[in-house]
Structures are given as structure tokens and as C-alpha cells.
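Here's the structure we're looking at; comments come further down.
All protein chains of the complex are present and in place, except for one that has been dropped.
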Amino acid sequence: MTKLTHIDSKGQAHMVDVSGKALTARSATACASIKMRPETLEMIMTERHAKGDVLATARIAGIQAAKRTSDLIPLCHPLMLSKVSVEFEADPELPGMRVYATCKLAGQTGVEMEALTSVSVAALTLYDMCKAVDKHMVIGEIQVLEKRGGKSGDWSLGA
Amino acid sequence: MTKLTHIDSKGQAHMVDVSGKALTARSATACASIKMRPETLEMIMTERHAKGDVLATARIAGIQAAKRTSDLIPLCHPLMLSKVSVEFEADPELPGMRVYATCKLAGQTGVEMEALTSVSVAALTLYDMCKAVDKHMVIGEIQVLEKRGGKSGDWSLGA
Amino acid sequence: MTKLTHIDSKGQAHMVDVSGKALTARSATACASIKMRPETLEMIMTERHAKGDVLATARIAGIQAAKRTSDLIPLCHPLMLSKVSVEFEADPELPGMRVYATCKLAGQTGVEMEALTSVSVAALTLYDMCKAVDKHMVIGEIQVLEKRGGKSGDWSLGA
Amino acid sequence: MTKLTHIDSKGQAHMVDVSGKALTARSATACASIKMRPETLEMIMTERHAKGDVLATARIAGIQAAKRTSDLIPLCHPLMLSKVSVEFEADPELPGMRVYATCKLAGQTGVEMEALTSVSVAALTLYDMCKAVDKHMVIGEIQVLEKRGGKSGDWSLGA
Amino acid sequence: MTKLTHIDSKGQAHMVDVSGKALTARSATACASIKMRPETLEMIMTERHAKGDVLATARIAGIQAAKRTSDLIPLCHPLMLSKVSVEFEADPELPGMRVYATCKLAGQTGVEMEALTSVSVAALTLYDMCKAVDKHMVIGEIQVLEKRGGKSGDWSLGA
Partner (left out) sequence: MTKLTHIDSKGQAHMVDVSGKALTARSATACASIKMRPETLEMIMTERHAKGDVLATARIAGIQAAKRTSDLIPLCHPLMLSKVSVEFEADPELPGMRVYATCKLAGQTGVEMEALTSVSVAALTLYDMCKAVDKHMVIGEIQVLEKRGGKSGDWSLGA
């Protein structure tokens, strides 16, 4: 039967031993959405074309958060990320923004927590910058889209 | 017309001047959900009653994240939180867990970003602890439920 | 009956609400000892007189650790320390070094955890600097010597 | 005679006691320059108009660094900054960029270290982003331009 | 003659060069004790069986502290820990709790500082949670029990 790996046989949390795992190239992509009023989305997009600081701020926050994952998520291993990128996409259907983050490294554990932390903090930063004009935003759909490398091999949502 | 307060008249990000604002008692409550397979929820709940480390780990992560909000969200002010609490509730309808965080302080800015950051990191920690048994979890519904204090007064979702 | 204040009525950890407590001047002094071989102590003291970097390094580590207490101890409140000092005293009887730290602030909670964290990290730093020459050091006697201010008033060990 | 305040009578570093100082409104402005080849400056300015991420990244780094000053500079007190702003100005005479940061708070100590740390890290971030195209950049002229508030009153460079 | 390796020939602190050292599997186990009144120990143990949050909180604090060792101890190298575990044992003879931490990695330096930092912070966290009911606790007996790997080979206390 499957088991929660971060809990040992006595039911105690621990940072699992990955020292026996092979060092392989790994990457993960995660996404998040932030739902807002159409006027709020419009305001970000206008800012974007004219000046850029709104999305640039959220992107930097997401990149830095990826590097701090093991400091935020207690049982995550410290990792030497070799790449982090964060993308935004306006989605008028939502209406709102979609956030995507990709993390990469050669290591002994997967990097999906880094990608998930990155999109979460990028979305929270967008929220922070827009909260004065929109009190009803909702952050959601935070999930892993794709994982590559590691023992379990490649995986993608819906595949 | 309303404006993005974190962007100045030249379109540049800045940490807004709150030095003229009154120091008042403020609190905020936020929530998040993490959707999972019924078996995963069952596993957490069993762990919980027997041993407690799964939810305790996520709760501590959420409390510590609230304290680090200004380090994660670039334009947030450093704050002296006077209280943080994180609660979990199993929701078999979801199915999954619901996370609630309440932050409190006497200060010059609201604490909704602290509450939102807290539930986000608590949910990410649950995700981390369960990802070995469930690859399809989705974190969502991250939003503010209630705010008290400050110039704009009390506010609650749906009120 | 007395209760563990950091555990709520449901047995869950939380950062207790101090918003109703008065803002008063508070200070705390804590100590620690690090037992070592007489030759190791001699080596530190020689370094000290000649150059100073051994104790200076440990002192800085202790001062910085005091400022990071709420980041290290999950249920500690963030505090605005107004003073931190760290002192060392060679004790040939031990034999070893004694470390003392005093922290001060005007705030709503006591600062004994800050003083205790400070002496602990200062002692760990001494250990780190001497471990190449002494594998049997023991850090101990970490305790609060004196507390001033706050609702419970002044208190000192042995008084 | 004047004395190094961060060194006590025994010649030991300590975080000075500010608990007796009045809580007053304070601000400080600091600047830095980063000298580069004219082609490098041209490249940043082109990026700026078209897209904005170069200066936005350096600005965010400067804002976040101001908040982390007491974590970086060992004897600085933790402070609750109420405002941080970072500005850039292309100076074709240098040739290069000039960086300005203003910090503000109501507190017991000045904020010039926060402003100086902010411009330093903003300049280092510009350096990082341009180093692939220019190996001879030099960061300099890091100084305080103006201080307001506190016991010693208002002060400005050259006044 | 033996030398303090963290102090160079001029008596100055530095982070020693380990780049020539082989990358080998290393582990270390350290312990600490926290002496308390029998009633305090009883209270923790009762909490433990019923709910678990007291020890779980201290365990998480210890695991996170191990990951932050190089940030706390100035001359420690940043390390990629591959495993951290923290255990508690009630000792009615003390009376009090004993804390054990084991750290592991494949690297160029030993991990005893990580294990020592982990038990110290776990013990400080227990202290914090119990200080409202017991003002006379003492943390002590912080030492390395066992080291494996590296040039100097395996070592254990008392062997």
C-alpha cells in the first residue's frame, strides 16, 4: 500500500533520505490562475504595455520564491535550481491572469514544489498589487502541469 | 478613478508610504482548499487522529510563512503580527482539506496578504506531504473571507 | 490549572494573541557554557588577546541570531529589539567559556527566547571554530538568568 | 571626544541600546552610480522603453534589500519601514546609471543604512544583468544625500 | 601542532577552502537535553498522546534549523542536506526530554554543525512552548554522538 513518505513509521515528520537516489536532470512546470474583475485585468494589461512593472514585480517574486522553497516548505530538500522562469498570460474568459513557472536542476529530488511555490507567490504578488482596486480576487487552479526526469519518468497532466 | 497603489505616477513599483496612516487594530481571515482523491484525504485523517504530524507540519509552515510575508511579497511592509492561527477542516464533498488562517496586529496596514500567504504555504506543505500518493491534487479558492479595522472598516466576503 | 499557552483548546499550536497586552520596557539575560579541553580554551584566549576574531565572530553570530528568533522558533512573535549584547568569560574551572546575552525592547512579549537563542548560536559558533582541535566539547547550562518588565514583573534565577 | 558607538568600552561590538530614544518620523535618501560602456547603457535604455524588466528587477531587488538591512548589517536594529522607493536615472556623462533610494519610518534610529543597502543591491542587480556584455563596470559614489528627523535633525550633503 | 582552522595565519576568520576535499557520504548525530519539572514533562507527554502538536512543532523547528545552519553559523559552508530527522525521548530520570538529530549528505564537509544546530533549536522550541508553566528549565548536554564519512573516518562518543 502507498504511504505518506514524509511521515515515518512512528507517524513523525522527517526530511526523507534521498542520498541513495541518482542525480538526474529534472524539470517541472506548474500553473496558477488569479480571477479578477474585467476592469482589474484591463488595468494590469494597460500598465503592462506602457510600463511593465506590475508583471515584472510578480515575476521576480516568483523566481525568488522558487529559490526559497526549502525554507518555506518544512520537509523540502535544499536544491540548486539551474533555471527558473515565470510567464503570465491574460485570460479574458477567466477573467484574470494565468501564471506558469518552470524549474530545472540536476538533482536527487523532483522540483514540482519549487514550481508550485513560484506560481503561488507570483499570484499572491499580483493580488497584493491589485487589492486596492479589487477586493474579490480568487487565486486557484494551482497544480503541476508536467514533470520530467527522475525515477518515475516523465508525467504530464491529462496524459 | 481607482488606481494600482503600488505603481507610482511613472508606472514604477514602490512600497507605498503608510507613515501618515493611523495605527489601529486590524485582523484578516483567509482560506484555501486543496482537492485530492478521497483515499488521500482518508490517509491524512487517519494520520491525524493517530499521530498528528501531517496537519501540525502544515500548520507550523503556515504560521512561519505569515511572519515572512514582507520577505516574499516585494511591496508588502514589514509588520509585527500579534497573532497567527491556522485551522484545517476535512471536506469530504470537495473532496479534500480546507485551510483557514487568521492574522492580527496593531498597525498601519491591513494583514490580508499575511493571511493569504499563510493559507497558501500551509496548502503547499500539505501538497508536499501527500504528493507521493496523489499526483492530481489542485490548490484553489485562495481568498480573503473577512477583514477588520483600518480606514475602510470591516469587510466580509458576501456581506 | 496552568496550561501550555502555545497550544489551543483543540491541542493545536498557534501564535498566541498578544494584541491586548501593554507595551512595556522589557529585558532578559540568558547564559550558556561550552566545556572544552584546557588546551582549547588556552588557544581561544591566546587568539583573543592577539587578534580577537574568534570571540568577535561568535559575538556577531549571537547578535544576529537574536534578531532572527521569530524566524527560528515557530511560535515566537516578531519583535523590534532595541538592544542586544553578547559577552564571553573564560572559566578555567569548567574548563571552557561562558556566554551571556542581554536583549531589550519596548513590546508586548518578553525577550527571554531572544536571549536564549543568542547564547545558543554564539556557543554553537565557538564550537564550530574549535571543532578541528577538540571533538569532545559539550554546550550546556542554557538558561534565563534574569527577566525585567511585563505583567509578571522582574524575576531572577535563584531569587 | 567622539567614539565608535557600535563598539563598547571593552572594544566589543554590540547593538546599541536605542530604547531611550524618542520615536520620531525619519527619512533618508542615498545614491549610487554604476559606470558602464555607452553601448551597455544604450542597451538598458532600449530594453527599458520597450519592455521594462531590467530596471524593474533592480528596483524590486533594492526595495527588498532595504527590508533585509538588519539581517545583512550585523549591528543594525530591526526596523518597520513605512516606505521605500528606488529610482534610476541614465547619465550619459558617466556614462552609466544613477540609483536613488528613499526610506521612511517612525522609529528610534535613522534609516540611512536602509537607503544605502537599497542602492547597493539595486546597483549589484544591474551589474548582474549586464555583466555578460560588459566586464568593466564599476559601482561607486554610494553615499547619503539627505537625512530628516531624529535628535541630530535634518542634514543634507553639501548643505 | 593543531590549529583553529577557521582562523587564518593573520588571526582572521575565514570560510575555509574545501574545494580540494573529496565528495563523500557523511552523516552526524547530535543530542541535547532539556531539564524541566516533572509536571511539565507530564504535560508534554499528555499533549503528545492526545494531540501531538508540541513535539511536532519542535521537530519541524529542528528540521528547518538544520537547513539554515550556514546562515546562522558564520563560517559554515552551505550544504545540500539529503536527510534530516529529529527524535524526542522523555527521560523521567532527568526529568525532561532528550532530543536527537541525524543529518546526512554527500559533500565536502561534515554535518555535525547541522545536527547540533537542529537539536539546539528543537530544544529552544520546546522551551518556548513550556515557559509559561516552568520558568526553571535548563537546556544542556548538546554534543555530537556520532560522525560517519569524510577524511577522518567514523567516530563515536565514548568509542
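Think of it as A, B, C, D and E in the order they're written, each chain with its own count starting at 1.
Definition applied: contacts are C-beta pairs under 8 Å (C-beta built on N, C-alpha and C of every residue); 3 or more make two chains touch, one makes a residue touch a chain.
Remember, predicted model here, so these are calculated numbers, not experimental data.
*Asks:* What are the shown chains in contact with the chain that isn't displayed?
*Replies:* Contacts of the omitted chain with visible chains: A, C, D, E.
*Asks:* Quick one: say which of A:6, A:35, A:104 or A:147 touches the chain that got left out.
*Replies:* A:104
*Asks:* Considering the whole complex rather than only what is displayed, give the residues of chain D touching the chain that is not shown.
*Replies:* 2-7, 10-13, 43-44, 47, 50-54, 56-57, 60-61, 64-65, 68, 72-76, 112-113, 116-117, 120-121, 123-125, 127-133, 135-144, 155, 157
*Asks:* List every residue of chain A that touches the chain not included in the displayed model.
*Replies:* These residues of chain A touch the chain that is not shown: 25, 55-56, 59-60, 63-64, 67-68, 78-87, 104-106.
*Asks:* Going by the touch rule given at the top, which residues of chain E touch the chain that is not shown?
*Replies:* 8, 11-19, 70-71, 74-75, 77-80, 108
Going forward, only the chains that are shown with their structure count from here on.
*Asks:* What chains do chain B and chain D have as common neighbours?
*Replies:* Where chain B and chain D share a partner, that partner set is A, C.
*Asks:* Give me the set of chains touching chain A intersected with the set touching chain D.
*Replies:* B
*Asks:* Which chain is most remote from chain E in terms of Cα centres?
*Replies:* Greatest centre separation from chain E goes to chain D.
*Asks:* Tell me the rotation angle, 0 to 180 degrees, that brings the C-alpha atoms of chain A onto chain E, to the nearest 5.
*Replies:* Fitting chain A to chain E on C-alpha positions yields an angle of 120 degrees.
*Asks:* Starting from the mean Cα coordinates of chain C and chain D, work out the distance between those two points in Å.
*Replies:* Comparing mean C-alpha positions, chain D is 31 Å from chain C.
*Asks:* Rounded to a whole Å, what is the gap between the Cα centroids of chain A and chain B?
*Replies:* About 16 Å, centre to centre.
*Asks:* Please output the residue numbers of chain C that touch at least 2 other chains, ranges allowed.
*Replies:* If we look for residues of chain C contacting two or more partner chains, we find 12-13, 52, 56, 60, 64, 68, 74-75, 79-80.
*Asks:* What is the shape of the graph in which nodes denote protein chains and edges denote touching chain pairs (line, ring, star, complete, other)?
*Replies:* Other.
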